[in-house]
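Only one protein chain is missing from this complex, and each of the others stays in its spot.
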Amino acid sequence: MADIVLDKVNKKFPDGTVAVQDVDLEIADGEFVILVGPSGCGKSTTLNMIAGLEDISSGELRIGGQRVNDKAPRDRDIAMVFQSYALYPNMTVRENMAFPLRLAKLDKETINQKVDEAAKVLELTPLLDRKPANLSGGQRQRVAMGRAIVRQPKAFLMDEPLSNLDAKLRVQMRTVVSRLQKQLGTTTVYVTHDQTEAMTLGDRVVIMRGGAVQQVGPPQELYDHPRNLFVAGFIGSPSMNFLHAAVQDGGLRTALGDVPLGDRVRRELEAADAPRELILGIRPEHFEDAELVDEESRRRGLEFEAPVEIVESMGSDKYVYFTVEGEKASAAELEELAADAGAADFSGAGSNLVTRLSAESPVAEGQSRRVWFNLEKIHLFDPANGRNLTLHEGRAAGALAD
Amino acid sequence: MATGTETTTRARLRWGLLDVFVVVFALVPVLWIASLSFKTPATLTDGNFIPREWTLDNYKTIFDTDQFVRALVNSIGIALIATLVAVVLGAMAAYAISRLDFPGKRLLVGVSLLIAMFPQVSLVSPLFEIERQLGLFDTWPGLILPYITFALPLAIYTLSAFFKQIPWDLEKAAKMDGATQGQAFRRVIAPLAAPGLFTTAILVFIFCWNDFLFAITLTSTERARTVPVALSFFTGESQFEDPTGAICAAAVVITIPIILFVLFFQRRIVSGLTSGAVKG
Partner (left out) sequence: MSINATPAGAEVSAGAERPGGRHATVPTQRSGRRKAPLSENKKAERKLGWLLCAPAALVMLAVTAYPIIYSVWLSLQRFDLRFPDQREFIGLENYVTVLTNEFWWTAFGVTMLITVVTVAVELVLGMGLAIIMHRTLIGRGLVRTSALIPYGIVTVVAAFSWRYAWTPGTGYLANLFSDGAPLTERASSLAIIMLAEIWKTTPFMALLLMAGLALVPEDLLKAASTDGATAWQRFTKVMLPVMKPAILVALLFRTLDAFRVFDNIFVLTAGGNETSSVSMLAYNNLIRGLNLGIGSTMSVLIFITVAIIAFVFVKLFGTAAPGSDDGERR
């Protein structure tokens, strides 16, 4: 077991593209850290560099306090689980799991004992004599995990280990991975493009974009206090709503009405180089059917009326989609997020608003509905650089903060 | 679209006729030479496709003559050695090409492509002269060397196509499991590549077995003369009889291994040929 430290790590490919840029990261012993970001953000490259499968162009990588930049993977004592599982098709499950131990030249008895132990933990015992071809996706995944844990390495590296499973199994395996990691207490670096996995699994989440780290922190902190537009848009499902907002007379003019500003934000916007246009971000759960809001809350928020487009009843609550008029919010980050979701050039006219309302709301498609939203929970972003203007000393404080 | 049973029956019939045509087109010359080899000298010239009288005399004749047996031994020995060496060298190069990153890789691929397209006859005269000077003329190595050379591009292309199909993650996994590059190759990649190696070996063997140009220019006696060349020199020697029957019998003998290969490994040969040549 060991801690892993990345010190100004860079990866530059021979053709000049920079895949990873000045990544600084300290992963404590026993910690479970998730690297997440859209495809091509450099998360897998970072993982491969920790593994030793890719060279580090510059910077330093230390595992357990020791510089390992030039060490071959086999000398780093870390195990890896691959997205494709990478099980050796010519070997049985037992041989697959024993392979790293045989390479380490352990004696037969120890090998068998360790394999049996690991197989028991992962409930693979009845499958030990099968070949990978005769296993289901979930079983293969478990064998891949087994091969990693069997030799008790200093750290686990996991490269999207669950993304080839179907949705239900993925949820199930998520808890298996989580439990296993807690049990073993082994430092783990886990790469995924799925923000749900990132939110549910890790002690800390590292969000990457274009090879650079955007924000590091516990999942809830990233959700509540996103440092910038990209993090705000990436974390959360359904994702945060973004609206165009124009600064006017000490307030904001938006499609949802005029939003008042607290002193702190106003002061910031009075600076000479402050943006005149902002992006307002608000999460779906910070809306509510105006009928169901009590007086106390009503004062902290704002109401507007809009036509209901679609109602998705989830049982516990309702996702309601509204169409609102007005200019669309636009920024490089938003386009990138849309591209990653595969919807870059496909969106209707006007802005769409996703809200999560109480199940009791009698909202129906086709009608117009009055909706309240919480001003203390909104975020304001500078479209030029994506910075979250409502963030103060690392905490988001909404529009009204003094 | 009408997809009634009538249409499908007609479609099956049409395909069936086409199939029959293909099979006949492919097999008639082979069956013809087999037929000739079973004919007695008396009926040899009757022009009948099916022999009226069957005999095995022609086969006895060729296996009695030293000329043919020597050539057969030469053919088998030379083709096997050339195949073995070409596959081993080809596998090494193909592994490097498909798996490793090193300068000069593209050059090697280009050169081997050039050699694959090379007019072999252009090499015949210098090789003839060089081998005469080096004492390689009319020896086994004298034929094995050019065979390896011209089989290598084929081997490299086919094998690198096979190697590329092996998931790259497996080798990474092996490295993470503590294997050296060599161990990763021997214990993970090589067992998976075995079918590819085998396919390549068949293709290379067929190439060597088939060659006529090098065999006829770089040999002069029974020391290294292979069967295809021996066939063309089967002119009866001192015997007064027409060599036709004997030639046909010999032709059938050297055709049998190929037919067996094709029968048993049809799928592999197809995949080997197409992957090597198209995906290259």
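To keep things simple, chains are lettered A and B as they appear, and every chain counts its residues starting from 1.
What we mean here is this: a residue touches a chain if its C-beta (ideal position, glycine included) is under 8 Å from a C-beta of that chain, and two chains touch if they have at least 3 such contacts.
What you see is a predicted model, and the numbers here were worked out from it, not measured in a lab.
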### Query
Which listed residue, A:141, A:195, A:214 or A:241, touches the chain dropped from view?
A:214
#### Entry: In chain B, positions touching the absent partner
8, 11-12, 15-16, 18-19, 22-23, 25-27, 29-30, 32-33, 36, 44-45, 47-49, 89-90, 92-93, 95-97, 100-106, 108-113, 115-130, 145-146, 148-149, 152-153, 156-157, 168, 181, 206, 209-210, 212-213, 216-217, 227-229, 231-232, 244, 247-248, 251, 254-255, 258-259, 261-263, 266, 269-270, 273-275, 277-280
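Please note the rule applied: only the chains that are shown with their structure count from here on.
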### Query
Taking each chain's centre as the mean of its CA atoms, how far is chain A from chain B in angstrom?
56
### Task
Using the touch definition up top, name the residues of chain B that touch chain A in the complex.
167, 169-170, 172-180, 183, 187-188, 191-192
### Residues of chain A that touch chain B when the two form their complex
51-53, 72-74, 78-80, 82-84, 86-90, 99-100, 103-104, 147, 151, 157
